[in-house]
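Input: one structure, supplied below.
Left out: one protein chain. Kept in place: all the others.
Our next item is chain A:
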């Protein structure tokens, strides 16, 4: 009895006994593995149901008309529930952004990699620290030490290309996917 229900652990027994223990071990492992795979495959649909749904994903494109925006003005549009900053930059801002020494940037990126047309800066207006909306869209807002945007939550400063220059945020403001449909309209997403 005890031989079959409790496989012998110690050595020194006959070959038959050792073989029985091995088979029993194999059965334990196989049962355990089947259970683990089963639980994981049953769990996945429930976990994945919490990811963005098809309609949430479908809402993920918007067209924006840029023609009303004057030089030095910004607008904020909502895309995927997030603010997108669109700024028509001044010549000085473009020059300031282009003249920065890349070596002193935390998240190095030349100005040319931040824009498709130097005049139009299009960014997700969410601080890369913990997700607040930085100030700087209105002409009366504080723009931080680098003339771009300033996040009041924990004090991150972004420059005129939306690059992180000072404060706790690790990365530049994110760039959404967008394309110019005409000279004065873009599709975001």
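As a working rule, a residue touches a chain if its C-beta (ideal position, glycine included) is under 8 Å from a C-beta of that chain, and two chains touch if they have at least 3 such contacts; residues count from 1.
Please note the rule applied: contacts and distances are computed from a predicted model.
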UniProt lists the protein of the undisplayed chain, choosing from "Cytochrome b", "Aspartate carbamoyltransferase regulatory chain", "ABC transporter ATP-binding protein" or "Putative membrane protein", as "Cytochrome b"
Touching the hidden chain, out of A:118, A:147 or A:168, is A:168
The listed residue (A:32, A:52 or A:72) that touches the chain absent from the view is A:52
Where chain A meets the chain that is not shown, the residues are 47, 50-53, 56, 60, 76, 78, 80-83, 126, 129-133, 152-155, 168-170
